[in-house]
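Note that one protein chain of the assembly has been removed; the remaining protein chains are unaltered in position.
Per-chain residue numbering starts at 1, and chain names A and B are given in the order in which the chains are listed.
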Amino acid sequence: MTLAVGSAARRRRSVIPGFGLTMGYTLMYLSVLVLLPFVALFFKALELSWGEIWAIASDPRAVASYRLTFTASFIAASINLVFGLLTAWVLVRYPFPGRRVVDALVDLPFALPTAVAGIALTGLYATTGPIGAWWYETFGIRIAYTELGVILALTFIGLPFVVRTVQPVIEDLEQEVEEAAASLGASRLQTFTRVLFPALLPALLTGFAMAFARALGEYGSVVFIAGNIPFRTEITPLLIIIKLEQYDFAGAATLGAVMLLASFVLLLVINGLQMWSGTRGRTQ
Amino acid sequence: MMAAPNPPRALTEPPIVRWLLTTLALAFLGLFLVVPLVSVFHEALRQGLAVYWAAITEPDAAAAIRLTLLVVAISVPLNVIFGLAAAWSITKFRFRGKQLLVTLIDLPFAVSPVVAGLIYVLLYGAHGWLGPWLAENELRIIFAVPGIVLATTFVTFPFVARELIPQMQAQGTDHEEAAISLGASGWQTFLRVTLPSIKWSLLYGVILCNARAMGEFGAVSVVSGKIRGLTNTMPLHIEILYNEYQLAAAFAVASLLAGLALVTLVAKSVVELRTEAEQRAAAQAAAAQTTARTLERAA
Partner (left out) sequence: MSIEIRNVGKSFGAFQALDDVSLDIATGELVALLGPSGCGKTTLLRIIAGLEQADTGAVAFQGEDATRLDVRARRVGFVFQHYALFRHMTVFDNVAFGLKVRPRSSRLSKAAIAERVHRLLELVQLDFMADRLPNQLSGGQRQRVALARALAVEPRVLLLDEPFGALDAQVRKDLRRWLRRLHDELHVTSVFVTHDQEEAMEVSDRVVVMNRGRIEQVGPPASIYDDPVSPFVYEFVGQVNALRGRIVDGRAEVAGVRLPAPSFRGLDPLEAVAYIRPHEIALADAPGQTEDWIAVTVTDCTIAGPVLRIEARVAATGERLEIEMPRGGASLAPGPGARLYARPTNPRLFADTTANPTGRDR
């Protein structure tokens, strides 16, 4: 009996007021802003039959856009995995002049509007831009208006995620653990690969998943640099906009639902990863 | 106990490795962050100050700036109120489904901005659920300012709440319960006890929220209709100029937003330094108390 009363009463018996007001406001806000529109999206998609939905979702042009969006996002997130770990490690472990400034600058992709990033990268990496011209002359490869450009833009916008998830974990590493490994005879490389890296892995994967999720949905920075050639450099979000401009609302809703499902799956993965790093992080 | 300034060899990497890794990291950040940032200002000023000035004062640009500020002035306060309400209800009370609510608040981070715009078109657009009813009453949301505000608000609503929830969670409910037991009203408790303790997190959230609201492109571009002088925000204006090959003008407007990004980074760092300093002071105070107690016992 105590159990039943306890759990039922604890909820209500808070002396702090305002539950009804704040909770009501929160739920109303979320309903208007989130739930209602999302329901609208799925109902719009469901105006079509399953066959029609499948036809739109598996249309070759759409499939080509999925392939580009997924592979480019994956490659960009992988680049960020490597350089994000490197950056976080250097920022925490190796003091150098101006570290504070560099640390603050890492968040630039969060603060810089994507359209600005898009035109800046395009200006630099198009064959008319300084870096793009040099690259084209040297290697004969174009960056802007190709898949490379898409990867470049997605790398830029995903850059802070791995750094910001891994950095606090590196800061919290106990010095004693590294000392223990050294006293047991491990070389520095062994200490890193066998002791430190496994400890950083959950955070690394979380950062990777976040960068990947962000890249999947990215639009602003990519449209400028991608060239938007159908079947080649057309990302899924752009395809949605094209369908909207052609008043193909059901088609847009279908592709939107596909992307939304991908987002949900990733959100679940990220939550799972965070729980994993949580259980790993706890010791004492 | 105390960390040595130069740990022995086995506990860090050789200097050459440290130097190489640092150089590599800085080169990466330089290429990906600094060069694009500098190029914005360089391109903007390439044709001289006069062109720059003309580009940002020209009527359409001015209208875009005004609209962006208007949208921010509506969205950010809305999201501050929402953030406070959500954080209060989530952290000060126990209820079922809390985790679900927290995940729901994170949703805009996972959803493509284009999809965010799309859902409002499907709800309020001419062919949307509420479209016919809105048309009857001569209300316009899509391809008008309300739609832009809605889309921006959606994309930016997690920022304040996400900063507040972890901090208020960590602080617990002791202070509020103490204030209430001393006879303070709910409002007094919030204004005098809770708010002062979360002011830096709140400010941090507002800074991030503001930056994103000013620069949002994908979601706004879906709902705006891009009517010059009417529904064009700054990022959309940049796109139009860029597509018309008015590069200097496009970069001029872009440089304003890039400047804003820099201000955001500085403000963010200041707030971070503040919080760090406060935490350090608190830790020192706690340590001093322990020392005092030890001395007391010794005396």
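Heads up, the rule we're going with is that a residue touches a chain if its C-beta (ideal position, glycine included) is under 8 Å from a C-beta of that chain, and two chains touch if they have at least 3 such contacts.
The shown structure was predicted, so the numbers you read here are calculated from the model rather than taken from an experiment.
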Residue among A:Ala64, A:Val195 or A:Val269 that touches the chain left out of view: A:Val195
Residue of A:Ala182, A:Ala209 or A:Ala226 touching the missing chain in the full complex: A:Ala182
Sites on chain A contacted by the missing partner chain, in the whole complex: 174, 176-177, 179-187, 190, 194-195, 198-199, 201, 279-280, 282-284
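Throughout what follows, only the chains that are shown with their structure count from here on.
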Residue numbers on chain A that touch chain B, as the complex places them: 10-11, 14-19, 21-23, 25-26, 29-30, 33-34, 36-38, 40-41, 43-44, 83, 86-87, 89-91, 93-94, 96, 100, 102-117, 119-121, 123-124, 131, 155-156, 159, 175, 178-179, 182, 188, 213-214, 216-220, 224, 237-238, 240-241, 244, 247, 249, 252-253, 256, 259-260, 263-264, 266-267, 270-271
Chain B residues touching chain A - in the complex, by the definition given at the top: 3, 10-13, 18, 21-22, 24-26, 28-29, 32-37, 39-40, 43, 81-82, 84-86, 88-90, 92-95, 101, 103-107, 109-115, 118-123, 125, 127-129, 150, 153-154, 157, 173, 176-177, 180-181, 185-186, 189-190, 208, 211-212, 214-218, 221-222, 234-236, 238-239, 242, 247, 250-251, 254, 257-258, 260-262, 264-266, 268-269
